[in-house]
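Below are the structure tokens for one structure; questions will follow.
Omission of a single protein chain aside, the complex is shown with its protein chains in their original locations.
Chain IDs A, B and C follow the sequence of writing; residue 1 opens each chain.
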Amino acid sequence: MLISGKEKLERMRDGRVIHIGVERVTDVTRHAAFRNGARTIAALYDLTSDPQRRELFTFEENGERYGLAWLRCRTREDLARRMRAMKAIADSTYGLIGRSPDHVAGLITGLAMRPALLDTLRPGCGENLVRYYEFARRNDLYISFAVTPPSGIRSREIFTGEARDDPTLQVVGEDDRGVIVSGMKMLATGAVFADEVWIGNLTPIDETRRSESITAALPVNTPGVSFWAREPYERHARHEADYPLSYRYDETDTVLVCDRVRVPWERVFLHNNGGMSRRIYIETPANCYQNHQSNIRFWSKMRLIVGLASRMCQANGVDKIAGVRETLGRLAALEATIGGLVAGQIEAFEQWPDGYATPNRRIMYAALNWCQEHHTEIIDILRTLAGAAPLQMPASIDLVADPELKERFERWWSTPALAAPDRLKLYKLAWDLIGSEFAGRHMLYERFYAGNSIIVRNQSDREAPWEDFHATVDELLARIETPG
Amino acid sequence: MLISGKEKLERMRDGRVIHIGVERVTDVTRHAAFRNGARTIAALYDLTSDPQRRELFTFEENGERYGLAWLRCRTREDLARRMRAMKAIADSTYGLIGRSPDHVAGLITGLAMRPALLDTLRPGCGENLVRYYEFARRNDLYISFAVTPPSGIRSREIFTGEARDDPTLQVVGEDDRGVIVSGMKMLATGAVFADEVWIGNLTPIDETRRSESITAALPVNTPGVSFWAREPYERHARHEADYPLSYRYDETDTVLVCDRVRVPWERVFLHNNGGMSRRIYIETPANCYQNHQSNIRFWSKMRLIVGLASRMCQANGVDKIAGVRETLGRLAALEATIGGLVAGQIEAFEQWPDGYATPNRRIMYAALNWCQEHHTEIIDILRTLAGAAPLQMPASIDLVADPELKERFERWWSTPALAAPDRLKLYKLAWDLIGSEFAGRHMLYERFYAGNSIIVRNQSDREAPWEDFHATVDELLARIETPG
Amino acid sequence: MLISGKEKLERMRDGRVIHIGVERVTDVTRHAAFRNGARTIAALYDLTSDPQRRELFTFEENGERYGLAWLRCRTREDLARRMRAMKAIADSTYGLIGRSPDHVAGLITGLAMRPALLDTLRPGCGENLVRYYEFARRNDLYISFAVTPPSGIRSREIFTGEARDDPTLQVVGEDDRGVIVSGMKMLATGAVFADEVWIGNLTPIDETRRSESITAALPVNTPGVSFWAREPYERHARHEADYPLSYRYDETDTVLVCDRVRVPWERVFLHNNGGMSRRIYIETPANCYQNHQSNIRFWSKMRLIVGLASRMCQANGVDKIAGVRETLGRLAALEATIGGLVAGQIEAFEQWPDGYATPNRRIMYAALNWCQEHHTEIIDILRTLAGAAPLQMPASIDLVADPELKERFERWWSTPALAAPDRLKLYKLAWDLIGSEFAGRHMLYERFYAGNSIIVRNQSDREAPWEDFHATVDELLARIETPG
Partner (left out) sequence: MLISGKEKLERMRDGRVIHIGVERVTDVTRHAAFRNGARTIAALYDLTSDPQRRELFTFEENGERYGLAWLRCRTREDLARRMRAMKAIADSTYGLIGRSPDHVAGLITGLAMRPALLDTLRPGCGENLVRYYEFARRNDLYISFAVTPPSGIRSREIFTGEARDDPTLQVVGEDDRGVIVSGMKMLATGAVFADEVWIGNLTPIDETRRSESITAALPVNTPGVSFWAREPYERHARHEADYPLSYRYDETDTVLVCDRVRVPWERVFLHNNGGMSRRIYIETPANCYQNHQSNIRFWSKMRLIVGLASRMCQANGVDKIAGVRETLGRLAALEATIGGLVAGQIEAFEQWPDGYATPNRRIMYAALNWCQEHHTEIIDILRTLAGAAPLQMPASIDLVADPELKERFERWWSTPALAAPDRLKLYKLAWDLIGSEFAGRHMLYERFYAGNSIIVRNQSDREAPWEDFHATVDELLARIETPG
């Protein structure tokens, strides 16, 4: 049952605990820091539950309709169909919502394609997972996740074995009903709008830290759970025209803090297994389904960037210059590159046990690497094309409230091609991709959404057919005769 | 009828005129500068005519078998099949032969998918083309091409309108039998081994230069035709172990010089049409089919590079270091990137009139751009991984002919992991990708195989759906309300 | 007479007209958007007027003390001394104030080293300039400048000759008393704190636009002059700990709008001369003196960046990792690079007519190019080192006002190495260099402070000794004998 945006907004008013510095937020749908973001998420629900587009966004299983992110694909066409749904979702927010509901849905769907693995690790966990999968898709849940330890602790990835006493989220007690967890987990993007939060580990941990391996799902309003937000950008944007993206598309990030939070056993999917707490995502389609969405989302964002680059060059009157055309041609090529990498994953799809299918994992990881390597440069191109123009706009469109200022604004700032308010909107949009705090957060996140470069490239290392690569070289060398 | 390598070698002995500086080459199959290259081409013919692999390399049409490069695809499966054949061809030479026979075959096949265009420009030319296409595929021809003006003249691309008196190949006379052409054309790669050479224009020319628009095909031994070679690298490689790639894979480049060469009308495909002389490749699948091979070939080369990088790191004893693993993972990701872009072209294939199909052009051009942007960097990574090791090897394996030197070589140069001669071969192979003249030519050619970056990116600019990109931005901006 | 910070603040309260969107600012020293910035500028005055440091910051001429930025150097030691003063000024604000008072002071001082040029162009202008120079240095003025046309009009740099009707600042009338100017000029950085604003042209204009060539200086409170600010970042920073740089170092940017502003003749330095309106800065030491400050300032900023990078790595516990040490070593090398380029300008100083001396111009322009090419990458390194840590901090230090939140903050966010509030300050500082809007503006400005890359590199092209470079090649080639 897909739900409407209105229903989604209703669900957000459930007593969840959110702190912005000293301030306690009581209703995200009304708070100045979150209300537009909440509406953006709600709009995604309106989009996907639209009866007119049920073929685009949903599939039927046993007589019920589910969002396509939840489809356990079996064929190339399944994969293509799931991809098209996610592309339409990403397009509707210009690729600016990294953790849209289909992201974690993919992760859970991937696990649900091989629940036996969880059962092997701890009897019953596989069944828990399948039941949760059914529950989540039936209720069209928006699930966020918090799957890395706090930043200081990251060093363990590198210096395994060193003890640290950081308050990383871990199990501090257990009984018949379930486990009790305490500690922090990073960085629950979108959680202030979500229904549930998934906890687990996307970075490797070792057996000495097995208590941190707990993998579970919690409603965001579970007692003891609180979310500590970084600065919300939406609240600085008093007018949409001033910060067109901050105004609507701040997906928010929060630190998840659990203070002796009780998790019932049926919500536990893995426990006391450091070695496997990350590998379950790799040995199932989970990591692949999840990150395939990231590739698609970046593709949507590229479309906005390329279109904006071109419109800015037109507004600056430089779009006919040969050097500028080369740059625009290059940007168009980059858009086709990420698009091609998404398509290539479908063409070279992989068969899995039980008749399941995934996008090609090597291409998917290669695309993650491509996005990570190129985002800074792409934004830098946009910055170069923008020049100082964004800062030549008045601070705010609010000046139109003063007739005299408005008149002067329109007189001085208009160009033959573009009226002053349209120029202002165009360049403020550019600024929200290259210069605002919203932009700054995106510049950081496109580097770290999928882990740092070591993590991303290690995924490509792990999946590479090294024996085939070596065979190529060895065959060439073996053929060479040594004289004498 | 696919021919064998032996037959191909036979065809090379046809009196063609080739100059290496002052030296006149009389038989490329025996000359020290070309004989191994000739055998490499012959081996491609043995490979594709192998009856055991006819499903991989050929298709049937009207009861006859042709190489798959000549397939006018109609379906996704046709495209996938054609791609697999070209991949196997490229793999067999490690992607080092840029202009293997399937390259220009693709160009001609693309033209043969829309011959009516040529007929529109000049009645009969379309028929000429189709006849030539039939002739070429039936005889399994290796056709090279020379499709750019001499380098000084390149400025016309940029400064259109300026007169230059360079001796660019052009029509200097015509009569009932055909046209007479004189002048130079660049840079007929592989022509010394080919059967025919295609002349035409892959760079735009304007109407003032219509006499240069002549598009035709000539047997390489046509009277008046001569080929002026750049330094051949093969002849410096006295032992395969010293220069494993130069020894076998120098595809050669030559300047085509025509001295009042007669071309019969049936071999003329376009005449006196500056504006269209390049556009015929773009308004048909020609450019797409031709360059799709380039993408595939680069993919094969990446496989060699990645395998070699890994083998070198093992030989240097550094393959376990975290930073090295990140680099190797990145290289594996790059291999998957170009592979993904090739696959993506199939998935997102395009329908053309008359039921034909091509790989996705935008992705194909994006892949060209990707290869052009990344080759220098990829080789630089290989160079960094190699370190000074290649230059620490003795000058030549020939030292094994001297028992005392051999003994010392084996004593000093061996490592626990690798015997001295194997180390030598490994690092000499690396050198042939990063440091030898063969390597230097590849570093240049990967930048210019498909034209300079302006040309390559302009292809992406031309094919970009700018209206869609603009619509994305405009829609976002239009939704923003201005206060007041 | 050097003035104190207190006096400087006093001067800012002079009725200047500043708009932030619809809002009119009446007193920058008290307004929430500017007050800390005003104090930062005032602190520079306290610094340079400190009697204890008069040797560091001032020189004596005819019995009077002036700031060293105003020194018309004659010797290497003069140049070194002037450089040290500017370095101390830049260090005191961590290189974050691009247009500190010494910037335009350098420009005017450079003009004052060859006033005869202005007199040649228009009798009396040289004398005007010298008088203004004397006036400015005697009164320790802070002069900002607005020296580029509005952004749409930039295209004229490229498409000379095309008419545009943008309201670029120009002379619209003149009489015995002076000229009347109207229009916009970009982008008067620091003007809200300055005493005067210099108008002129740092980009070339042609004779058809001679009315725009007007070069003059105006008190910022001149009737008809208004400044239209871009969003001020200071006002978002409620606590210094939340945005340590935005809070204090927003130098501000404004569009200068002149509405029939009267400029007396004695304040006119050039009039009706499109060709020379930019060249006066190049044919005198003006451009060199001005931009030398930019080099020095970037050097100061590098010091902050390198120190911060190291401190962050320590806080993240990764500073011992080999790969991280290589990165830190590289950052230290980059700091020494810009430092070396500043020192090199002194060593290779140039003699000018009349016994004057300037830093080496080619090295100075090379340093500008270096800064422009490297800033994005340097910030990207910082971003990579920071990881997601900055966003894992609570939104604001204001939470310490709530005892319970404070206790939890200190319990959860502290590490053995660093108390929670210190971690927060450290990462918020990092964020103000990599992610905040303040950071975004710096990322843009370091690309455009000295003009776009075309402009910056053309300066290097113009000053290059091409004949010497050619002679090197020609000599080598001439020596090669051709056989025969």
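Note that in this section a contact is a pair of C-beta atoms (placed from the backbone, for glycine too) under 8 Å apart; a residue touches a chain by one contact, two chains touch by 3 or more.
Everything numeric here is computed off the predicted structure, so don't read it as measured data.
Colleague: For the chain that is not shown, enumerate the shown chains it touches in the whole assembly.
Modeller: A, B, C
Colleague: Which listed residue (C:Leu111, C:Cys125, C:Leu426 or C:Ala439) would be found touching the missing chain in the intact complex?
Modeller: If we include the chain that is not displayed, C:Leu426 is the one touching it.
Colleague: From the listed residues B:Leu405, B:Ala419 or B:Ala478, report the one that touches the chain absent from this view.
Modeller: B:Leu405
Colleague: Among C:Val28, C:Ala136, C:Ala229 or C:Leu308, which one is in touch with the chain left out?
Modeller: Of these options, the touching residue for the absent chain is C:Leu308.
Colleague: Please pick, from C:Ala85, C:Ile143, C:Ala286 or C:Ala367, the residue that touches the omitted chain in the full complex.
Modeller: Answer from the full complex: C:Ala367 touches the omitted chain.
Colleague: Name every residue on subunit A in touch with the hidden partner chain.
Modeller: 322-323
Colleague: Footprint of the hidden chain on subunit B, which residues?
Modeller: Residues 19-23, 148, 150-152, 154-155, 158-159, 164-167, 183-184, 186-187, 228-232, 236, 242, 253, 255, 257, 315-318, 321, 376, 380, 383-384, 386-402, 405, 408, 411-412, 415-416, 431, 434-437, 439-441, 443-445, 447-448, 452-453 of subunit B touch the chain that is not shown.
Colleague: Touching the absent chain: which residues on subunit C qualify?
Modeller: Per the touch rule, subunit C residues meeting the hidden chain are 80, 91, 94, 158, 239-241, 244, 303-304, 306-308, 310-311, 322, 325-330, 332-337, 339-348, 360, 362-363, 365-367, 369-370, 397-398, 400-401, 406, 421-422, 425-426, 429, 453-454, 456-464, 466, 468-474, 476-477, 480-484.
As a convention for this text, only the chains that are shown with their structure count from here on.
Colleague: With centres defined as the mean C-alpha position, give me the subunit A-subunit C separation in Å.
Modeller: Inter-chain centre distance comes to 38 Å.
Colleague: Once you find the CA centre of subunit B and the CA centre of subunit C, what distance in Å lies between them?
Modeller: Roughly 51 Å, centre to centre.
Colleague: Please list all residues of subunit B that touch 2 or more other chains.
Modeller: In subunit B, residues 322 touch at least two other chains, as defined above.
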